[in-house]
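All protein chains but one are shown in place.
Each chain gets a letter, A and B, in the order it is written, and its residues are counted from 1.
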Amino acid sequence: MLKCKNINISLKTKKLISNFNISIYHNEIWTLMAPSGSGKSTLLKYILGNKESDFSYNGDIYVNETKINRRSITERDISMIFQNDLLFPHMTIIQNLNFVNKSSNLKAIDLLKENKLDHIANSMPDKISGGEKSRVLLIRVLLLETSVILLDEPFNGIDTETKFKTKDFFNKNLLKFNKITLMVTHNKDDVIDNKKILNL
Amino acid sequence: MKIITLIIFLFLTNNASSIEVNFHAWGGSNNINDYIGNLREDLVDYGIDLKHTKISDTESSVNLILSESINKKSKVDLIWINGENFQKLKLNNLLYGPINDLNNLKFINLEDETLINDFGIPTENYEIPWGRSQFVFLYDKELLESPPKDIFELKKFIIMNPGRFTYPKLPNFHGTTFLKQILYELGHYNLMTNKFNLENDDHKNAIKELLNFVNEINPYLWSKGKRYPKNNMEMMKMLANREIFISLSFNPNEASAQIINGNLRENTGTFIFNNGTIANTHYLAIPKYSNNIEGSLIVINELLNPKYQALKMNPHIWGDPTVLDLKKLNSDQLSLFKFDYQNNNLDNNVKKMLEPHISWTEVIEKYWIENFN
Partner (left out) sequence: MKTLINSILILIIVTILCVILNFISKIFFIETLFEIPNLFYQYKNSIKLTFILNTSVILLTIILGFLISIYFFVNKKDTILKYFIPYPHISFAIGILFFFSTSGLLNRFLNFYNKSEIPLIDYMSNNEYSILYIISLTMRELPFFILVSIMILNKINFLFLQKHSENLKLKKFNFYLSVIFPLWIKRMLLPILIIISFSYSNYEYSFILGTQFPELLNQELVNIWKNEFHYNTHNYNVLSLFITICFIFTYLFIYLIFQINRYLSIHNVYRKLNINLILIGKYLYLFLIFIFVSNFIVLLINSLSTNWFFPNIIPSGFTINNFLEIFDNNLNLIINSIIISIFLSILSIIIFLSYFQLKIKLTSNYLEYVLFISVLLILIIPQNIFLINLNIIFNYLPIDSELFFYLFSLIIFIFPYTYFMLKEKFSSELYKSLYLQKENLKLSNYKFLRNIIYPIYKDTIIFITLIGFSVCYYQFLQSIFIGSGNQRLFNNEVMVLFSGESAQLSSAAAIINLLPCLVLFKYFKFNNVKV
């Protein structure tokens, strides 16, 4: 379970997030809706453990009942897909995936095959489409085997038709691997689970 | 843009309209550079701009003269020379001369065998004597109570004190001269006045003996004979720091001159072998195709002036013995030649040995490089 308690974020004197509270259980995909510039990306990065200068933060974060405020990004059981996330440009897709794979029971190539993506396994990252890229990004996060997954506008820049398929792909896989998911977006079309929406 | 024009202007006017004489002379010693620098200031009165091209070996300048002679040109106007380099230029007929009508030639005894024969080659006034040299050893008096009297005592010293002696890498002329000195000490003095002949068994045996001797001392040299210093200046710095105990020089007043300059310790002395050591003369010559023969002649004349010869002999300035015949000087001029030697030099009457025939130099260099390089 991911639990955020009384999170406050401010930029200099301007308050961006005040008293943010949420609890998310396994197999839940929550969406946080807010307009651009409201600080939702900053909030996600704070949960991940990345504090930026100029901002001031307070509030507690728990994963599975353990307070993790003092842990570094590497130590937290959380991973994230950034807005405009990156695949290492000097490696192919399968190399990118194998490179981070720590799991003993998951294999990158199997996941690609399951999702009919094995034809791009040996392509370079700049040769694949936006929809493929976001799917590869999800597979990469899945291979990390963290309990919590944070998504920052994961379907940005994907056309509506592809977006539908991609959303389906995300939903299927996140539930299959029993993840705790928090997504932020400003676009209503991006929401995966319509019952679990939170407006800032 | 104005600044650039100004710089170009400065650049062009930098080369004023006086006669330029390019003097190619070894530039490794500050004393010598100072000496030539002094001369340069005096020559301005004659309208001569003396340029000291500081070379590290004469051979490259000689090769420059040779290669430029194809176009009948020479960038070298005056050169400090002797021995095989002189032979090379004279054989190719690339020297201006004979030079007979210099005013200051009257101070020189032109019948002196040691002046008119350069490594067995008659100079015929194609080169003019400038200074005398004698091969000497420098040593640290504190570390060496009685210096070796002959080559066998030196060998004993080398074996008793491993790593404390060396000689410059051949073809450096200090290194070559040291090997020639060994041959003399092994008793081949008379043999070596003749041209080296490969057919001659005596000559071959002499070389064999030399190589054996060098082989015997080699493992006891500095760095076990794997490396050699480039020149005697490097050896002198090693002597000053006591890395080695004995160094070589061609200037009998070297110790005094360098102690005054603070480059050697005050307890540095000079010694030679009982049978004497090799002495030779160095000269000045003008390449045939030089543009400024007139200017070069003025420079040579000035260098033979008793004033400059006395400065050359002064241990505070340079320390080389003069080539002038002191009997031909008047009392005023003679008074210039009195120096305070601080007891570090030799007396002037030690035994001098002539250079062997020039062919031996090449043979020694060839065999040494083949066997020990």
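Throughout what follows, a contact is a pair of C-beta atoms (placed from the backbone, for glycine too) under 8 Å apart; a residue touches a chain by one contact, two chains touch by 3 or more.
Small disclaimer: the values here were computed from a predicted structure and weren't measured.
Touch with the chain that is not drawn comes from one residue among A:Asn6, A:Asn21, A:Asn50 or A:Asn122, which is A:Asn50. Considering B:Leu186, B:Leu211 or B:Met233, the position touching the chain not shown turns out to be B:Met233 (whole complex). If you put the missing chain back, the residues of chain B touching it would be 1, 4, 7-8, 10-11, 14, 22, 27-31, 33-34, 37, 51, 53-57, 59-61, 63-64, 66-68, 75-76, 143, 162-164, 169, 222-223, 226-231, 233-234, 236-238, 240-243, 258, 261-263, 265. Although one chain is not displayed, chain A still touches it through residues 48-50, 72-74, 79-80, 82, 85-86, 88-91, 95, 98-100, 102, 140, 144, 146.
Note that in this section only the chains that are shown with their structure count from here on.
Each chain gets one centre point, the mean of its Cα atoms, and the points for chain A and chain B are 83 Å apart.
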